[in-house]
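What follows is one structure encoded as structure tokens, with my remarks underneath.
Here the complex is missing a single protein chain, while all its other protein chains stay put.
Labels run A and B following the written order; every chain starts at residue 1.
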Amino acid sequence: MTKGQRIAAAAAVLIGTAAGLGAFTFVYAKGYSYLTTDPAACANCHIMDEHYSAWLKSSHRNVAGCNDCHTPHDLVGKYATKAKNGFWHSFYFTTGNFPYPLRITGGNKEIVEGACRSCHEGITSAMNHGGVIAPPGMEVQPAREEIACTHCHEYVGHWVR
Amino acid sequence: TNIFERRAEARNPFYRVVELTDTTVDPAVWGKNFPIHYDLYNNTVDMTRTRYGGSEAIPRQPTELDPRDVVAASRLVEDPRLREFWAGYAFAEDFREERGHAYMFIDQVFTERQQVVQQPGTCLHCHASVYTVYMKAGDGDLIAGFDRVNRMKYQDAAALAQHPVSCIDCHNPATMELRITRPGFMEGMRALKASQGVDGYDVNRDATRAEMRTYVCGQCHVEYYFKGPEKRLTYPWAKGLTVDSIMAYYDEVGFRDWTHAVSGAPTLKAQHPEFEMFSQGIHARSGVACADCHMPYLRVGAMKVSDHWVRSPMLNVNNACQTCHKQSEDELQARVSNIQDRTYEMRNIAIDATLDLTRAIGAAVRADSTNPRIAAARQYQRKAQFYTDFVEAENSMGFHADQESVRILGNAVNFARLGMATLYGARVPDRPALVPPPPQTVTPHPERGGGATRERR
Partner (left out) sequence: TNIFERRAEARNPFYRVVELTDTTVDPAVWGKNFPIHYDLYNNTVDMTRTRYGGSEAIPRQPTELDPRDVVAASRLVEDPRLREFWAGYAFAEDFREERGHAYMFIDQVFTERQQVVQQPGTCLHCHASVYTVYMKAGDGDLIAGFDRVNRMKYQDAAALAQHPVSCIDCHNPATMELRITRPGFMEGMRALKASQGVDGYDVNRDATRAEMRTYVCGQCHVEYYFKGPEKRLTYPWAKGLTVDSIMAYYDEVGFRDWTHAVSGAPTLKAQHPEFEMFSQGIHARSGVACADCHMPYLRVGAMKVSDHWVRSPMLNVNNACQTCHKQSEDELQARVSNIQDRTYEMRNIAIDATLDLTRAIGAAVRADSTNPRIAAARQYQRKAQFYTDFVEAENSMGFHADQESVRILGNAVNFARLGMATLYGARVPDRPALVPPPPQTVTPHPERGGGATRERR
């Protein structure tokens, strides 16, 4: 085999095993359920047990599942986040070195804040400076940063304590 | 209001009925655009006591000098020691519990502290809606107006104002964004930030929204003094916000509020340092703002609005605390009382300790005014009194910073102790203060988890 063919074959084997292993993990860890919106899907991993049981007792049990808060509500954003988190989730799950107890990080926190606002647009409409629409010709300063819902409603999704 | 109204309410919460401009001082006009906020704002006329806070309505016989028929309870009646504590100063004549914002203007106009001494226009800075007054007096230059009104007699300045603090004092009329309108706070923050290495700080430009939800209250709930003949309202923050930094500042500029009538000590008066004390507490450290507890969200119809009925959170525990703390109302009230009882116990000890020293100095002066130890003893009284007064004047009775409040009172008792020792000629050994140990450099051990066995030594 030429050098090129040899490299291609090696690459194929590599990709094949990776895909195979990935698929196996996918199936074994019930990864396929990850794509659904059923909160039980998250609880496949014991690390999520506490959040799942706390969520079951939360005010959002009947109205918002994990993905209603943890993925953007627009279709593209939803599946892009699923893909990103899906990768990192399985990566960390297998390597196992992540700080416990879990901390939500940057991007995922913004997604959650956005989710609150999309469902609670009505009740929070007055919160940003009274929802004032400046009269024509008057430039409205950007509402400075939004006040974070989690500043007060930190445990609304699941009170894991 | 049924579902349809709720839904409608949700979309454009507030109709613009009137045009609000930078000179619309009357809150009733703002109330046309924001009726809910205006109604809540008006509730500050209500007077209800809490254990250590709130205010009690005391009926009063109106007189020619003071037409008020209801006032807040007198702190001098509640604790008679305070008359001797402030002997020789206006606070020994009339000092009452504070009450709702609605009363701030009439309470200042008619307090007996106005009769015993000619107060300057500076007092108006925190007791009326003065944004428009300063702008007019300075022909559009806020700071020039501020300076001009400071120099006026109080009565003349008061004639220029009509309302207690109102919407225009905290809000930009066009965007309803929070803004700072008080020069005292602007200049105070600039000095504070300069001491932290940040020059040319402009609070309206640089503060975040979360900070503004504290700063709008810090415009007035602060320690202050009148600087120089121009009676310029100054917040003593050039060295920092702790009582120790403020004391160092007053010593450096050699300021005294008055000479104590009993001991002749160069004494300072502390006034309502809520902002300074709060800054040392765990809530401030956790990013909690004054408005989170004193103007919590309130659901009205389909909307959440900030509750503009500014009052003791103990009269509103459900909204003020329970969003962040899941304990019961009784438990939260018990926690606040617990903190306040400890502060109250130490506050009473510190007042006794300071008065013991004050009387001892008085006796020493009467015995022999040339006694060389008197000067040093008076300096200790100055410190003991300011540290004690700093907690006594602060209106949360320790809640805003529980450990700090009691640390300040502990230091006050020690200053009184050292003052007495100086007076008695007991050698006050100056010990090198033990320096706290260095910060923990070691980074915590990685989890050892199972497996890492060690033979036991």
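The rule we apply is simple: a contact is a pair of C-beta atoms (placed from the backbone, for glycine too) under 8 Å apart; a residue touches a chain by one contact, two chains touch by 3 or more.
No experiment lies behind these values; they were computed from the predicted model shown.
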| item | value |
| --- | --- |
| Contact partner of the left-out chain, one of B:V29, B:A87, B:A102 or B:A393 | B:A102 |
| Chain not shown: contacting residue from B:T24, B:N42, B:T323 or B:N371 | B:N42 |
| Option from B:V109, B:V288, B:A353 or B:A393 whose C-beta touches the chain left out | B:A353 |
| Footprint left on chain A by the chain that the document does not show | 25, 28-29, 46, 93-94, 96, 99-101, 103, 154, 160-161 |
| Chain B, residues in touch with the chain not shown (by the definition above) | 35-36, 39-40, 42-43, 45-46, 48-52, 69-70, 79, 102-103, 282, 285-286, 298, 300, 309, 314-318, 327, 329, 331, 333, 335, 337-346, 348-350, 352-353, 356, 360, 398, 402-407, 409-411, 413-414, 416-417, 420-421, 424, 426, 428-429, 431, 433-434, 436-440, 442, 444-445, 447-454, 456-457 |
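Operating definition for what follows: only the chains that are shown with their structure count from here on.
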| item | value |
| --- | --- |
| Length of the line joining the C-alpha centres of chain A and chain B, rounded to whole Å | 43 |
